[in-house]
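With one protein chain removed, the remaining protein chains of the complex are shown where they sit.
Per-chain numbering from 1; labels A and B assigned in written order.
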Amino acid sequence: MKRVGYFFLYLALIVVALFQILPLIWLFLFSLKSNQEIFAGSPFSLPSEFRWENYQKVWDGGIGTYFFNSVWITIAAIVFTVLFASMAAFALTRMKWKLSGLVLGLFMVGLMIPIHSALIPLYSMFLSVDMIDNPWSIVITYTAYNLPITLMILLGFYYTLPHEVEEAAIIDGCSIHRMFFRIILPMTTPIMATTVVINMIYNWNEFVFVNTFISSEKYKTLTVGIQNFIGQYMTDWGAIGATLIISVLPIIIAFIFFSNKVVEGISSSAVKG
Amino acid sequence: MKRKKTLALLLSAAISSLLLVGCSDSDEASSGSSNADTEIKFMHLWPEGSSKKHYDVVNDIIADYEAENEGVKIDLEVLSNEQYKDKLRVLSTSKELPDVGLTWAAGFLEPYVGGNMFAPLDDVIESELSDAFVPGTAEAYALDDVTYGLPLELNIVSIYYNEKMFKDNGIEVPETYEELLEASKAFREEGIQPIALGNRDSWTGSMWYMYLADRIGGADTLNKAIDRSGSFEDPALIEAAAEVQNLVDSGAFVDGFNGLADEEAKSMFMSEQAPMYMIATWDLPNFTTNEDVPQEFRDSVKYMNFPTVDGQGDMNSFVGGPGVGLFVAEDSDVKEEAKDFSAYFVKEWGEKAVEEAGVIPATKVDAASMDLPQMYIDILEELNQASNITMFADVQLSPEVATVHLDAIQALFGNEMTPEEFAKAHEDALSK
């Protein structure tokens, strides 16, 4: 009886997994097809000829620069977001001050703003400080707009940290900064890794801000590289597929790395907990 | 204690680098690239990836211009269509338009002209481009008799059909609207969906409505309804709307057309799943020169003008209009240079665009001296004989009313609105 249950459980889990992995296979086939095959044929049919030239086209389109920009902008924004959000979560959950409830509320409101409402005011703000067409405007925008969600996820975790840890540390004469960076941060590695993954996904795929604030080719990112293949009357879908594959590979690799961190962190914190 | 300090220092350094590094970076960028005496910012929507030929033609013209005008540098920014529109929108709120850019005609430029963003270009047309444009095209960019755009493209809409599919199924190519309905029914009986239509992009459905309005009510009825000397509640326009629903009910359009993008509908036509497709001349390369499209298909594509309805209508009256045109920003620091560049661009554009990129230009070109596919020659001939070109309704209308129009078109095609309600929706929006 139990075995049958397990069998069906696995079956269900694997069927779901299939549904989640198919898009990747589909996207790969898509990237090797012509527009005709993409629209007329079945999505999972093999292309009549493998059009590797789609990748060549993408490469010639200067994807190297876009790629480099995506990487450093994504990483910079992640570092700032996760660090600042961790600090804020620490202050909001572990420290005692009157306005903490209000500040937390403000962060939650920050979660709710639709980006198209913010776009035009942000543009004029960056314009007034001469930061249009400057990649740092993108980095700080990503940082700010991912802070609320990152903070929310961290908060749920910080609440569950046992208070004894800090008490012990403080009584041992440990400074607050040492405690935060040496004890609290390492303890939250699994959830930090989770927020890193989430931030990575958001930053890597974002294009509305980049398109609006950046105009020089040298600062554009991969998502803008996709736009390069969308025309006024015609769109080169095969090349878009190739760009998407090129852009999804690093994020999958990074994801696998960080998602192992989720598990590693646990084993270390489990010892302490 | 020491550690605390270093950490605090590190962090404040991180924060200030966030805020400061940026600024120094932008200074560098602006001082680094201003070697040329005059810099003209030009924004267009033909990215290299999707519109290589357009992109190359533009770059050729720029290179020639820079060579002829020493000290002038054209600073280019290229975006895709949707992103271009959105960016123009954002830039305009901060009065930061590029010196030269692309605009659409009529309704689209209303808010920009209202906000004093576009420079009048009549002086340029008079001094350098008199008699350069196909009649009616530059006028499409005029408001209150002042012209704000130099047209680059001219498109007319036709019904393209797959001759081979007609032959294979023993169905006659229709010559009247009634025969078109018959042919559709015949295809349906063969299990073939007759007309490819991607009405999720409802400007495509709008073209069907406009042609029916033109044939039933004559060339002026719709224009008058739009310029408010007439009404959408005109019996002819109501009849046209009713005829749209008749077409829908008779199964003329492909299944689920209201959920299909134009691109999906086009691919049905191009993969021979549907024998007919209404589109404008910007798709001509797909039917003639585009090597990525099978030769066999290109050979079997023919076009017809929209037929007469119940014996009424003038088959030389077209739906269409200029596509994009150049604008010059009113508050540009280099306005005169920008105007000069625009004029040069338009002069160079015509022949290059038709020969190299397959664009039907809005400037007069000598088709006979060029090596063009037969379909281009035929279409250019149609244009010469055109008795009227009614501009796309969604271009003619102001952006706000255009949105209402496009939504109403979807509702009409989806049988969610009666022809009377359709008319009323327009009247309400226009009277606001």
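Assume a residue touches a chain if its C-beta (ideal position, glycine included) is under 8 Å from a C-beta of that chain, and two chains touch if they have at least 3 such contacts.
Note that contacts and distances are computed from a predicted model.
Its record in UniProt calls the unshown chain "sn-glycerol-3-phosphate transport system permease protein UgpA", which is the match among "PTS fructose transporter subunit IIA", "Protein-export membrane protein SecF", "sn-glycerol-3-phosphate transport system permease protein UgpA" or "Beta-ketoacyl-[acyl-carrier-protein] synthase family protein". One of B:Asn116, B:Asn246 or B:Ser387 touches the chain omitted from the figure, and that residue is B:Asn116. Remark: the omitted chain is touched by one listed residue; of A:Asp133, A:Glu166 or A:Asp236 this is A:Glu166.
Considering the whole complex, the residue from B:Glu39, B:Asp56, B:Asp86 or B:Glu139 that touches the absent chain is B:Asp86.
Counting the whole complex, the residues of chain B in touch with the unshown chain are 8, 11, 15, 85-86, 89, 92-93, 111-112, 114-117, 193, 199-200, 202, 254-261, 264, 268, 273, 398-400, 402-403, 407-408, 410-411, 414, 416-417.
On the side of chain A, touch with the chain left out of the figure occurs at residues 9-10, 13-14, 16-17, 19-21, 23-24, 26-27, 30, 40, 42-44, 80, 83-85, 87-88, 90-92, 94-97, 103, 106-118, 120-122, 125, 140-141, 143-145, 147-149, 151-153, 155-157, 159-160, 166-167, 170-171, 176, 180, 190-191, 193-194, 197-198, 201, 205, 223, 226, 237, 240-241, 244, 247-248, 251-252, 255-256, 259, 262-263, 266, 269-270, 273.
Basically, only the chains that are shown with their structure count from here on.
Between chain A and chain B the centroid-to-centroid distance comes to 36 Å (mean Cα coordinates, whole Å).
Contacts from chain B toward chain A in the complex involve residues 1, 3-4, 7-8, 14, 18-19, 21-23, 25-27, 29, 45-51, 54, 77-83, 86-87, 90-91, 93-94, 96, 263-264, 267-268, 270-271, 273, 282-283, 286, 292-294, 323-324. Within the complex formed with chain B, the residues of chain A that make contact are 34-36, 38-40, 57-58, 61, 80, 83, 119-120, 123-124, 127, 129-137, 139-140, 143, 175, 177-178, 181, 208, 211-212, 215-216, 227-236, 239.
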